[in-house]
Every structure is written in structure tokens, then in C-alpha cells.
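One chain of protein is taken out of this complex; the other chains stay put.
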Amino acid sequence: MSNNDNGNDEAAADRDKARYRTDRRTSVQFIDLNLIRRRSSGNDKPTQSQRLTSINSNYENESNDKNASGFTDFAVRRIKHAQYGRREIEIAEQEMPGLMALRRRAESDRPLQGAKVIGCTHITAQTAVLIETLIRLGAQVRWCACNIFSTQNEVAAALAEESISIFAWKGETDDDFWWCIKKAIGAEQGWQPNMILDDGGDLTHYFHKHYSTLFSTIKGIVEESVTGVHRLYQMCRTQTLAVPAMNVNDSVTKTKFDNLYLCRESIIDGIKRCTDIMFGGKQAVVCGYGEVGKGCCSALRGMGCFVYVTEIDPICALQACMEGYKVVRLEEVIKQADMIITASGSKHTITRESLDKLKNGAILCNMGHSNTEIDVSFLRDSSTNDLQVERVRTNVDHVIWPNGKRIVLIAEGRIMNLCCSSVPSFVVSITAATQALALIELFNAPANRYKCDVYLLPKKMDEYVASLHLPAFDAHLTELTDEQCKYLGINKAGPFKPNYYRY
Amino acid sequence: MSNNDNGNDEAAADRDKARYRTDRRTSVQFIDLNLIRRRSSGNDKPTQSQRLTSINSNYENESNDKNASGFTDFAVRRIKHAQYGRREIEIAEQEMPGLMALRRRAESDRPLQGAKVIGCTHITAQTAVLIETLIRLGAQVRWCACNIFSTQNEVAAALAEESISIFAWKGETDDDFWWCIKKAIGAEQGWQPNMILDDGGDLTHYFHKHYSTLFSTIKGIVEESVTGVHRLYQMCRTQTLAVPAMNVNDSVTKTKFDNLYLCRESIIDGIKRCTDIMFGGKQAVVCGYGEVGKGCCSALRGMGCFVYVTEIDPICALQACMEGYKVVRLEEVIKQADMIITASGSKHTITRESLDKLKNGAILCNMGHSNTEIDVSFLRDSSTNDLQVERVRTNVDHVIWPNGKRIVLIAEGRIMNLCCSSVPSFVVSITAATQALALIELFNAPANRYKCDVYLLPKKMDEYVASLHLPAFDAHLTELTDEQCKYLGINKAGPFKPNYYRY
Amino acid sequence: MSNNDNGNDEAAADRDKARYRTDRRTSVQFIDLNLIRRRSSGNDKPTQSQRLTSINSNYENESNDKNASGFTDFAVRRIKHAQYGRREIEIAEQEMPGLMALRRRAESDRPLQGAKVIGCTHITAQTAVLIETLIRLGAQVRWCACNIFSTQNEVAAALAEESISIFAWKGETDDDFWWCIKKAIGAEQGWQPNMILDDGGDLTHYFHKHYSTLFSTIKGIVEESVTGVHRLYQMCRTQTLAVPAMNVNDSVTKTKFDNLYLCRESIIDGIKRCTDIMFGGKQAVVCGYGEVGKGCCSALRGMGCFVYVTEIDPICALQACMEGYKVVRLEEVIKQADMIITASGSKHTITRESLDKLKNGAILCNMGHSNTEIDVSFLRDSSTNDLQVERVRTNVDHVIWPNGKRIVLIAEGRIMNLCCSSVPSFVVSITAATQALALIELFNAPANRYKCDVYLLPKKMDEYVASLHLPAFDAHLTELTDEQCKYLGINKAGPFKPNYYRY
Partner (left out) sequence: MSNNDNGNDEAAADRDKARYRTDRRTSVQFIDLNLIRRRSSGNDKPTQSQRLTSINSNYENESNDKNASGFTDFAVRRIKHAQYGRREIEIAEQEMPGLMALRRRAESDRPLQGAKVIGCTHITAQTAVLIETLIRLGAQVRWCACNIFSTQNEVAAALAEESISIFAWKGETDDDFWWCIKKAIGAEQGWQPNMILDDGGDLTHYFHKHYSTLFSTIKGIVEESVTGVHRLYQMCRTQTLAVPAMNVNDSVTKTKFDNLYLCRESIIDGIKRCTDIMFGGKQAVVCGYGEVGKGCCSALRGMGCFVYVTEIDPICALQACMEGYKVVRLEEVIKQADMIITASGSKHTITRESLDKLKNGAILCNMGHSNTEIDVSFLRDSSTNDLQVERVRTNVDHVIWPNGKRIVLIAEGRIMNLCCSSVPSFVVSITAATQALALIELFNAPANRYKCDVYLLPKKMDEYVASLHLPAFDAHLTELTDEQCKYLGINKAGPFKPNYYRY
């Protein structure tokens, strides 16, 4: 990455985004590096110099490593930890039936034979299963991380050990980050990619900016994140989108499974691990009744909580009412709340003013997609701050008022299910299989099927993704008779619903 | 209605549809006239002559009635029963907060001032609240029934007593049916309508066919039913749609409230009223996990049933799995099922072959939108039938096998929640308020906003409908701050979600 | 019944009890005769003369009837309606697997051979199944009703048609009531009973008073009701109990099944049939969190209600908290309540003062065991009453305040699940099988096993009752290995729990 890039405003903005991305809602678990640093140093306040120091420079990674086969076209932290990563990948495989079925079913015809995929995602055991699935389906791949903190080093090592060109480690600097993307693109290595799988849009952006001539061979982009999709639609509007793109983020397999069930699985687990609190009879306020809020409410009620909901959208509010949750404004119940969970997708849903009203011992955590739902600026601005913060466990702070009142703040307001819980591989399998099918679709589509626009995956493929996960539940689908097909006006193999169907 | 019409094939087809409509899924309760006849005559098989005899000819209605004010432009069964109908309407008003709020909020500016609405809907206490709401909003109306059996005569009388031109009674003949539509249109009375509110598309069809010249003053059509919307889309494709139309059927306020919660409310109630069965521990099979199936499953589990689901669509099947329902093929569990509930929207989901496998005492009922889900043809074809049918209560038959096995068939396979349960006014209020707003929107829209096409109601209006129902739950919405609006890129007053949002 | 008895104070008190009993909590459904009268006469206010007139004098019953076999030793309303009653009994048999299994399993050895049972219970299809079960087990029986209103006349006729000596009809006078008991005892007919099955204690009381010499042959009393058990314990204390007695009322099969699940089954059904209200999102207050309250809360939450609980007992209150219900004092939430359900077992849980605070349209009903939970005295005292009462349906009154506010009062505060819902036969089967086993135990027990005291059924028999009902659920018990029996110190055949086990 040249100085030119650094000097340029847009690039600066990009870097801001990259930094911001460390907190972005994703489908994988990451451990906050800052917290790790603090813990190991016994120092809760990272110094500025710590912030700027890269843990690994790219050069040291590049220079030394070689896997057991002598392969060197990768950059990971410690190739020797490959076996630990392999075990993690194997465990993940057991709970990712969709991808494993895809391997088995599609392997014979290798639908990605000839595909050269550059990928930029979180590097976790779960994405490793995706990457290796793509390879089994015929693809060649080069890969990098979409987040400077989220890489599981052992997993990256395991991939490198399989002679996969991966460039990623936990704790990259911004320079490292862009260097890794560049290496993944592989132009200098003479590689000519024809597919992009992106999560966040950084790879797409960088490719567009520095390798736009290579777009001639690109068949399409698959993008998973809110942010990345947003950037694609912008390119579309400005007519700078050079190839077709698939929006995986808004597919039903993501919104109605990943968003809903991942949160249902995580909310109890995350709060328990952090606080060991009893849930029975506790008064919980869930701010926001979208898919995330719905998942949280369902789990909390299942454990005997008394659940309040806050909402801005009357339709979602009415849904909450019909399910028997009490829809309130925060200030009506804040004094009696035992825990507050933000899931609004908004900013400053909880402010200092709210905190002042909370009762002693109340728990505060964020399940929403950004880290701005709880305004924790007071934690940082020491000049005006009358509150003390005491770290009581990893990811758990007590915020202490002058009168001794303590609030339990989880993960400094960052996304709890990523910081403090685990992400069930099964749910990730659904999204990952959607990504794989999006690649297959774009790679094999006839020339004119897709224009330079942003598409949702055809419904039939969403249905296929779902069907890959049914055997894990011993679930057996019913097949339509010819007569029923005719009556319903649909094909025996689907799609079974109109595009606007809400599920 | 002239003989010409009768002689004409298309008209015959229309009549078939009209007859078919008596079984169509609707938002209101109706009582099967055939059953009433049989009961009163003590004869389970209506004779052909009974079928052909109109209970009321239009002439007798027309000739004699006059309300207390001397008004005569209506045709109902017994104007004297108006007070009973008025009480029913008053009771419904208490559970229709959306419409009542609309009256209060919009009354001052009378957004339908100048509207001349022809309506064709079921005539029930709930639609009466809608009709009178439209009038309060400034509209003039003429009304008829969309179904020959579903009119609540007392309610029709109550409307007539208010000098509303209504033409409807329970047990119309086909001739009566079209005569009433014609009277509602009111061309012969010199009326010039400018809005159409239809449920099923018959009014629209008749108007299009016989009064197409009047379309010049029509500002739009609001249609609520699956069938009617289907017909509108067909007209759209054949470019015969002469005015804009609003599709209320696929609005979120219908699919995510009416379909889901109406069924959750009705399934227990309907089966209890018919069979007095205990639900705890019963093994129930719900065929179909769409909104209707979801509502049924939720209620059944809430009462302690053990619930199986059958599905053709892998996405819905995966949802059922994630909620902890066992997804099976019917034949896997049919021998042990205590009750089978069809909610597939398909045809012949339950066949004679299935029935043969059911255990003694099993209950069979249909919650789906057509009457064809359970193939009950064997009930009618006496020549080949080895089964006996014994009516044990209204809407409850025992089907008896030669070996003595008895199956409990509810409502002859017709839609149970309409036959045997009640329809909660509250849920209807949501849909009815959507209809009212659709009229207001079309009536007041600037000239070019809507073309001759089929539209969904703008999301903001869906949200408004929802907001009208929140006070009934003491629910209080949260308001976005300016900062949050900016962050989210949305307006403080909504709409709050993109159009593709699934809720 | 002689005049002496009538003149005597104690007998007068007995009659008061008999009258009071018409409202007592029982396990069977009854239909309020007054309501029937009112309906048929179209007159909502029964006259004093109606109240005093017996619908049937005993003489007319006695004189004329004869069944198809020429048998005459019975008194029922219309022997000709026997076939209708038989069908009701057959339907009940299908949902009473415990009794039916008892017939099959115990029939070979006829454990009640030689037993001569006098029974005094409600006369319903369900008790008919019990009575005929006892006969199949070898018993001879004579039977009468424990309640002047609750007899299902067709069922009584069906029993008489089987040549069972039954003396019962709906609408007995007090004189009829005692006459029927006397006839059931059968001393004048030369019968010498040896077992008593009572529900309420009237038969026991009358027998003790007038036939105490016959106690020498009585082997024991089985009593099912709260009141009857209370009277037995009193006799025990005053040492006037002449034989052993079994308290079925406090058996686990009654308290943990009948009380809990019967109410869970009835609460939604009863309110729906009366009001057609939607439950989703409604704010319900359940007064009392005993077994009845627990059942109500569970069902209400299952339908999407928001449930508040009031309690006097901190242990039950803590249970409600742990289940996520909000425990409040009535006055805290009464203004926002949509429905109030009393299940406290107490008196005047709801007073006029509470009613004044309720909002327009609120629903008020009683699920508790007495009719005094809601103080409805204002309904009767017209002199001081500022409230109007309007009957809107059977069992549903609107109570109207001077300002127009209306409260919906169900069944005049009587027990809703008996008035307005049905009682699932399955649950009754559990209690009835317990009664049958109690008879078998007392009849066959060795001489010294039971003294003149009140006993609970041995746990092993409770377990047997439960086991009889498992096949209906396809439930399969696991059997202990010898090693496990030794480890647990229990017998392979049970009993499996200590007596104090709470379930």
C-alpha cells in the first residue's frame, strides 16, 4: 500500500471503515484484541503506542513460513499450530451439514471447476469449512481476512498447511490488512481471479480501485454484509458496478435464520458466562423487536424472564404485543429493570441519562449490529467523568456511581454474542451454504442472465440451502403430487413461494 | 340479471365461482346454510328442489321494507331485527380499536368527503363497523354481499335502519347475488360511484363487464382476497385493468396478523366447541407451516400438545425444525395421530388412503384456505362408498369404517375457524383499517401517483394501521431522536423498514 | 323424608347445604337450570313461584316408568331418551381410558364381586362410565344425584334402561333430593349396602342419621369432594365416624391433574365461548396461583396473554415469579386489566370497589371452587343498586355503570369452567379411576388394615391409576433393573416415591 493511498482522503475513509469494521456485526465470533492485551499486561488502559504497534509485520510472516509440503504462498501467524486449527475445523464440520452435504452432492459434477475465487471473510473454523468446500467443488481460491482482529490463527495455519494461499492473522495493522488483500488478489503472482466472495466490501473496493482492468474476467461478486451490500447498491446507482453481484445479506436464509436463531442461542449463554445471573423472574427489557429482538425475547421468556420490549416501528410493536410482551418506553420501566438488552440497530438507544436511572446491579448488554447502541462515551472521557469503571471479569465491567450504585456493563457495549458467547456453527452453515450457492449460480449462469446489478439469490436456491440442513433434524419433506402441483400452479421441485413471501 | 348473462359461458363460470366462494377463505365467520337447512328439516340430504329454491326472492325484499325514517333503498331479510344487529355492531366496535381510532382521528378532516364507494364484502358486524367508519370519514356508500351464505341478517338490517343502501341476505340465489351487486352499483338509481371496495373480485368483474363506461370516474379498486387479487393481476397482464388497484391481501398487516393470529386464536376454540376433547398430551399433526400452520402449532403447543409438522417447502420446514417441531411425512405418524389439522393451502392433502390409517377416534379438521385440503369426495359418492357418516353434532360427523372405527370429521372438511369458531374482531380490525386506508390513499392520491396497475399499500400506511391498534395494548412507541434518524437514514415518522423486510 | 326431618333445624341446615351445593366446585359440567328457565320463557327474572315449583315431583317419576326389560326400580325424567344418553356415554368412554382399562384388566377377577355400592354423585356421561365400570367389576349398585341441577337426564335414562336403580333428574326439589337418597340406600327395598361412594357428604350424612344400624355391614366410604372430606374429618374428630373412609380429594391424581389440567383446558375455551374475545396481547390478572391458577396462567400465556398474578401465599407467589409472571396487588393493575380470573379459593377476592376501577369492556370470571370469589351481591340487592345488568348471551351479563362503562361478567361469578366450558372426560377419568380403586381397596382390605379413620389411597394405587392412562399417549414406561431397585431401595413395581413427594 503506497503513501499515495495513505495521503488520499478516500483511502483514509476506507481505513476508518476498516477500523470500524472490527466492531461490525458479523456471523463469526471474535475476541477483542484490546481486551487480550489488557489482560496479559494487567493494564486496563491501552496506551497510544500499543494501539499503533502492529503485533506482526507482514514481512516476518512472508519471509519464513513453509508448510510440510514446502508450499510458501501464504502468510499466517504460526504454521506449526495447524493441527489445533484442523481439530477446530473438524468439530465445526460436524455442525455444518449444509456445506458437508454440498460437498457430497455436488462433488461429482464439480460446479466450480475453473472458478478462481478471491475471498475476504472472517477466518474462522466455520469459514474454513466453506473455503474447503469451495475447493472440493472445483474452485481454486486465494483468501484474506475482512477484519484485523477476528482471525483464528490456528485455523489460518491449518488452511495454509493444506497449501491454500491464505493471508491473515489476528492483529493485523491497517497496512497489513491491505497488503493481505493485495496478496489474495494475486495479480503479482500471475493469478487471474474470476469470482469475488466478500464480506464488508473492502476487497471489492480495493479490487475496483487498483485492478479494475481485471474485472473483464470477473463473473460476479458475492457479498454477505450489511455494509458491503450498501456499498454495492451505491456503486449500482453511480453505475460503477462492473459485474453482477449477489446480495446474500438479505436472503431469507440469513434474515430468518442467522439473525433470529443465532441470537436466541446466544443471549442466555452470553449473559450467563459473564454474570452467572439467574434468569427466572428477572425483568428484562429488550430494545428492538426485529429478528434479533425476537430471538432474544423468545429465549428470555423460555427461561422464565418477564420481558418488556421497546420499539419505534408500530408493526414490530404490534407483533410484540400479540406475542404477549409488554411494549413500553424505556423510561417507564428502567427503574425496575434487572437487565437491558439493546437490539435496535440504532445509535445511543441507551444513554447516560438512562444509566442514571437503572437500579443497583442491573445488567446492560448489546446484541445489536453496531457498538453504538449503548453510548459508552463516558467511559472514555475521563475529564468529565464522575463514574468509576472496574473490570471484574473479562468482558465485564462494573460502572460505579458516586453513591456506590453499580451497573454491570458487558463487553463495553460491543456485540455480546460475538464477544462473550459462541456462534453455533449450524446457523453459520446456512449462511455459508448460501454464499457457496451464490458463487455457483454466478459462475455457471448463462451470459445474459445477470447484468451489472445487485441480485438476491433465486428462491429455488434458498430452498435448496434449507433442504441441505433438514437431514440434521431427521426432517422429511413431503412431496407434492402432480395434481397438487397443478392446483397450486407450482413445480414439484419448487420454488414454492412468491418472491414477496415473508416466512 | 338477464337471461343473456345466464346463457353465456363466462357468466356460468362466474356463477361457479360465486358458488365456490361460499367456501373460500375469508376474514369473517359464516354459518353453512346447508347445515342449517338440514338441521331444521331433520334431513341430512338437501333435495334438489331445496338447492334451487331461493329463500328470499329479491322481489319480496324490494317491495315491502322501509326503515323507521321511511328509507327504502335497500334489501335485507328483516328490517325489524335491526336492533339485534346494532348490538352486535356495538360489541364488535369495542374490539376494533383501529377503525374506531380512525373515526376519531380522521373525522375532522373527512378524508373520504366526496367518495362514493361501492362495497362488496361479507356482511358481518365487523364489516358494518368498517362501513360506518367510511361514512364517518365522509364517504357515501352502497353495499352488497360477496358471499351468498355469510350475511348476518340482523347486521344488514341494522345498516339499512341507518339508511345505508345495502342489498344482502343470507341464502341468496345466484340470481339474487348478481341482482344485489347491480343494485349496489346503483347506476339505475342514478348513482355515480368513484371507488370500489371488493372482496373476491365479483363486483369488479361485473362492473368491468357491464358498466365499463363508468370506469372514467372510478379512482381505484381496493381488493382483499387471494382470488380477487389474482384476478386483478390477470387483468393487469391482459391490460384490461382500467384503474389503479390496491392489493390488501399481501400487506404485512394481513399476512403477519390476520393469517397468523387469527388461526392461533381459533384452532383450540374450534376443536373444543366441536369435540370437547382434552388437548394436553395429544399428538397433533399440522399439515403446512405457513402463517396458518405457525399459528396452529403455537396454540397447540401452548395447550400441551405434541406437535408434528408436514411441509413441502424446505425453508418453512427448517423454520419448524428450529422451533422444535418434528417435521415428518404424514404416513410416518398417521397411525398415532390424535388429530390432524390441514393448513397447507393445497388440495387433497388428506386422502382416503390417509383416513384408512388413522386410529379410532382421531379428529380431522381443515384450517387452510380452501375446502379441498381433505378429500371428502367419498362422503358424496354413495355408490362406491363403504363408509358410513353419522352427524353427531352441528359441524361434527363420525365417519364409520366397516370394522367400527370412527373418525371425527369437522365441518365436512370446510374451514374450521369459520364454521366452528369465532373470528376475533380485533384481528379483523387490522385488515379492515388497511382497507379503509387503501381507499383514502387512492381517493386522495395526486393524479399521477398510481397507474392502472396493482399496488401494495405504502409501508407508511401499514405502519399507521398498526399504530392505531397499539393503544388497545397500552403499548407505547419509542420515538427516534434526530441523531438516530440521521444515523439510520430514516424519517422520524417512518417508514421504518425497507419494502422487502420480512417481519 | 318425613315432616319431622323438615321441622328439625339440622335438616334445614342440610337443605341449605344442598342448595348451596348447586354451586359447589365439582368435576362435572352442569347447566344452570335458572338460565334454562329464563331462556325458554324469554323472561330474565325468574319469579318467586318459579323458584319454588318443583319441575318434577317424585310421585310422577315413580309411578309410570318401566324400561324395555320391564324393570321399574328407578326414577328418571324420561326413560325414552335412553338412547341419546347411551351415545353420550359411548363418546365419554373413548376419552376415559383409565376406566376402560380397569374394565378389561380387572374384569377376570371381578374385585368388586359381592360389593353393594350406594353412590351419590353428579349424574353425567362420565359418572355413568364409572358406574358401569363398577358393575363390570362385580358390584351391585344403587345411585342418586349429589346435586339437584347437574343430572343429565338422558344419561340417567340410559342407566335406567340398563336396569340400574338410579334415582335422579335435573331440577329436583329438596324433598326430591332426600327422597332419591333414601331410595338409593334401598333399605325399604330390602337392600343391604356395604360400600358408600359419596360426593359432598350428603349421602353419608343421611345414612349416618337414619340408617346408622346398617353401618355394621358397611366396609367403607369413598369421598371425593372438599366439603365431604371436611365433614369426614369432623366426624373423625368427634369420633362419630363408624367406618374407614378414603379421601380421594387430596390424592395426587386429583390435585396435580384434575385441578391443574382441567383448568388449563377450560380457561380459554370458557372465555371464548362466552365472549369471542382475542387473547393475544391481552392483560390478564389471575387471582391465586394454586393448581387452578397455575393451569390458567399456563394456558393464557400459551395464547399470548400478558399475565399478572395476585397471591397471599409467599411460596406460591415465588413460584409465579420464577415462572416469569408478575406478582402484583390487584389495585396496582386493575385499571389496565382486560380480564380478571379469580382462582383464589377465597371469598370476595373481587369486590364492588375493584369493579369500579375496571376499564370499559373488562371481562370478569371465576375459576375458583366457590361462587363467592366475586362479590356479586350488588346484582341482587336492587334497592341500593346503581348498576344495571343486561344479559347479552347465556352466561354473559353486561354490568353497566351510570357513566356507560360496561363490565362483562361471566356466569354471574359462578365457576366458569363448569358453566361455560366442557370438562374433558380424560381428566375426569383419572379421578374416577381413583374412586374405583378406592372402593376396591376398602372392599378387599384385610380386617385390620383400616380403622375408623380417613385415609389417602396408598401411593401404589395412585401410580396404578396413572399407569392406566399412559397408553392413551403412546407413553412407554421404563422398568428398573434389579440393580437399580437395590440401589434405590425400592420395589420394581413401586411405589416409587415417598409419601411426602410433591410431584
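Letters A, B and C mark the chains in the order given here, with residues in each chain numbered from 1 onward.
Simple rule for what comes next: a residue touches a chain if its C-beta (ideal position, glycine included) is under 8 Å from a C-beta of that chain, and two chains touch if they have at least 3 such contacts.
Owing to the predicted nature of the structure, the values given are computational and were not obtained by experimental measurement.
Colleague: List the shown chains that the missing chain touches in the full complex.
Modeller: The chain that is not shown touches these displayed chains: A, B, C.
Colleague: Quick one: say which of C:G171, C:P458 or C:G494 touches the chain that got left out.
Modeller: Among C:G171, C:P458 or C:G494, only C:G494 touches the chain that is not shown.
Colleague: Where the complex has a chain not shown, which of C:Y261, C:F279, C:F306 or C:Y450 is the residue touching it?
Modeller: C:Y261
Colleague: Using the touch definition up top, pick the residue from B:Y261, B:Y325 or B:F473 that touches the left-out chain.
Modeller: Checking the options B:Y261, B:Y325 or B:F473, the one contacting the hidden chain is B:Y325.
Colleague: Which residue, A:S165, A:T227, A:S425 or A:S467, contacts the hidden chain when the whole complex is considered?
Modeller: In the complete complex, the chain left out is touched by residue A:S425.
Colleague: Need a quick check: the contact residues on subunit C for the chain that isn't drawn.
Modeller: 250, 252-253, 255-257, 261, 287, 310-322, 326-330, 332, 345-349, 372, 430, 462-464, 466-467, 469-470, 473-481, 483-484, 487-488, 494, 496-497, 500, 502-503
Colleague: Which subunit B residues touch the hidden chain?
Modeller: Residues of subunit B in contact with the hidden chain: 280-281, 301, 304-307, 321-326.
Colleague: Applying the definition given at the start, please give the residues of subunit A touching the unseen chain.
Modeller: Those residues of subunit A that touch the unshown chain are 87, 91, 94-95, 261, 264-265, 268-269, 272-273, 276-281, 283, 298-299, 301-304, 336, 360-361, 392, 421-427, 472-474.
The criterion applied here is as follows: only the chains that are shown with their structure count from here on.
Colleague: Would you kindly tell me how far, in whole Å, the mean C-alpha position of subunit C lies from that of subunit B?
Modeller: Taking the average C-alpha coordinate of subunit B and of subunit C, the gap between them is 41 Å.
Colleague: Which subunit C residues reach two or more other chains?
Modeller: Subunit C, residues with two or more chain partners: 280-281, 301, 304.
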